[in-house]
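Structure record follows, encoded as structure tokens.
Every protein chain except one is present and positioned as in the full complex.
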Amino acid sequence: MTATPLLDIRDLRKIYKTRRGWPIPKTALVRALDGVSFTVGRGEALGVVGESGCGKSTVARVALRLQEADGGAVQFDGTDVLAAGKTDLRTLRRRMQMVFQDPASSLDGRQRIIDALGEPLRVHGIASGAAVKPAVVRLLDEVGLPPSAVDRYPHEFSGGQRQRIGIARALALGPDLIFADEPVSALDVSVQAQILKLLETLRRERNLAFVFISHDLGVVRYFCQRVVVMYLGRVVETGPVPEIFVDPLHPYTRLLKLSSPEPDPARAVAMAFQEGEPPSPVDPPSGCHFHPRCPIAVDRCRTEAPALRELRTGRHAACHLAT
Amino acid sequence: MSAPAPTAAAPRSSAFGRATRSGGLALGVLIVVASIAAAVAAPWIAPFDPNAQDVLLVLSPPDTVHPLGTDAFGRDVLSRILWGARISLYVGFVATLAGVVIGTVIGVVSGYYGGLVDRLVVAATDVLLSFPQLIMGLLLVAVLGASLTNLIIAIAVTAVPAFIRMARGSTMAMRERDFVDACRALGYSDMRIMFLHVLPNILDELVVMASLWLATAIRTESTLAFIGLSVPPPTSTWGGIVREGFDNLLDAPWMSIFPSLAILAVMIGLNLIGDGLRDATDPRSPQ
Partner (left out) sequence: MTAALRDDFIPDAEPPALVVDELTTQIRVGRTWYDAVRGISFAVRPRETLALVGESGCGKSLTALSVMGLLPAGVGRVSGGRIVVDGVDMTAADEPTRESMRGDRIGMIFQEPMTSLNPVLPIGFQVAESLIQHRGLSKKAALNRARELLELVRVPAAASRLDAYPHQFSGGMRQRVMIALALACDPKVLIADEPTTALDVTIQAQVLALMADVQKREGLALLLITHNLGVVASVADRVMVMYGGDVVESGPVRAFFARPSHPYSEALLAAMPRIDGDTPLQPIAGQVPTLTQMPTGCRFATRCALRHDRCAELPPLTPVGDDPNHLVRCWARMSP
């Protein structure tokens, strides 16, 4: 990793306002991102894991300026992303791309593949006229699809093939960084492995960096070099693979690991009863958000939010009790 | 890396296939196409000059010379209906087209951007929609004066809020789909996303509604003509011909009945088309 990271996210904040209730609606603030910081190096795959509502998808959308941040800073290769004007943003978008979970929804069903992949090339002046088709064929080849795919529509492909098209589109502009939001979650295991292999090849051959958002620790362990664990809008642990999974420092990371089913009867998921519902991001618990579910919580955890501390080289956890 | 060949998805009946299987749609198209053809061909197929008076043949009932009879001035009713169709259908089509285009553009932009502009647009359409459409048309023609252009403007204005609503709602639904975010991430301009990506995806619904609105527009024009707010005489639209026959309804009912039937037939035809298209484009409808 170089000294200056490719992507540097500092203290990122995003607040959603929800209005609920009748007849007098109450405005509630949901802190989807509550001071999130992490960095990604060139060619590095960073995993962002956590459960629904932890803010992991919001990070990608805010960093790509698909939604506006409410605070913090995002630096991409020295450029301030959040302050970028229209022209700068256009340049940035050639270098930061996104792959979505559901390729059926992320592709325009009325566009043939040649148009879906050719359009970004034309819009950004990378190819035009007769040069578009060979460029599209090259992209398709890179993701393992035959040239005959160009004249087809998205619905003519299987789920795995559609995800390959979604990846090809993200590659069209030659990015340095791809945000991948649960890119393999909607796929069957055998197809999921194909796509993971493809992404791994692309990462090595193109020296691509990834922010790989997933709820599946196994997938993240396979694909990523480093991991950020999020819980209710905050980062609770960061560290390299495999250490973070072999010896998790934060009790939430430990719970995630023990809850993830492995195909091994000797390691059945930890199914200890935890009573109650997981806390809602609308009304997060005081202090450490995780304390109501934490087996080792003490009084301090209920009042004081722990800061992310470096506990080992390159390993941080936000827990008063972790050592 | 293996290169799996694209597999054709399970045989999917196309919207077109479903549409052609529905008999109602075919009948509707037949009626409407026949009406348009008759209107276009009026100068050649009309047996008489629609405004030529024949004082010797006043209020003549249908016979072989005048298949639909003559009116109080001895004018041939068939010829007047054929020529009247030109204006009635023209006004209907142009007004609807204008309403669809203006309403859709405003609706897509408003739904895509949201925010304050969207709220103002919604408030404005709510106000406009709270007027019954006929009263609205009546007011506008009364203020602007009765002419072909003003008639078209008045009817188009009544269509605009309905299309704003529809386009806005569909656009907002499309915004929830990831492909709009994908387009933004690819650095496409908002204009490109709105009109090259969102619009084609909501066009189905707009076409269905437009065909139903066309019927409404023609009916509105007929109603306005019936109460005298249409193109000035001697030219007449269908509603006007019905009106002209109204004074002699008991003595010479053919004068009102035949243009009324023409209006009815086009109404039915357009509604059949609208319903047929809706069934054809709705993937949930049974095959």
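Chains: A and B, in written order; residue numbering restarts at 1 for each.
Everything below uses one rule, namely that a contact is a pair of C-beta atoms (placed from the backbone, for glycine too) under 8 Å apart; a residue touches a chain by one contact, two chains touch by 3 or more.
Fair warning: this is a prediction, and the values are worked out from it, not measured in the lab.
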item: Option touching the unshown chain, where A:L29, A:A83, A:A131 or A:A268 are the choices; value: A:A268
item: Selected from A:A28, A:L89, A:I126 or A:A193 as touching the chain missing from the view; value: A:A193
item: Identified contact with the non-displayed chain, of A:V219, A:L249 or A:A322; value: A:V219
item: For subunit A, the residues touching the chain missing from this view; value: 51-52, 158, 160, 188-194, 196-197, 215-219, 221-223, 242, 245-246, 255-278, 280, 293
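We take it that only the chains that are shown with their structure count from here on.
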item: Inter-chain centre distance, subunit A versus subunit B - centres from mean C-alpha coordinates, in Å; value: 48
item: Contact set on subunit B toward subunit A in their complex; value: 1-9, 12, 177-179, 181-188, 192, 197, 200-201
item: Subunit B contact footprint on subunit A (complex, rising order); value: 61, 64, 66, 89-90, 93-94, 96-98, 100-102, 105-111, 119-120, 123-124, 144-146, 148-149, 152, 155-158, 160-161, 166, 169, 172-173, 194, 197-198, 201
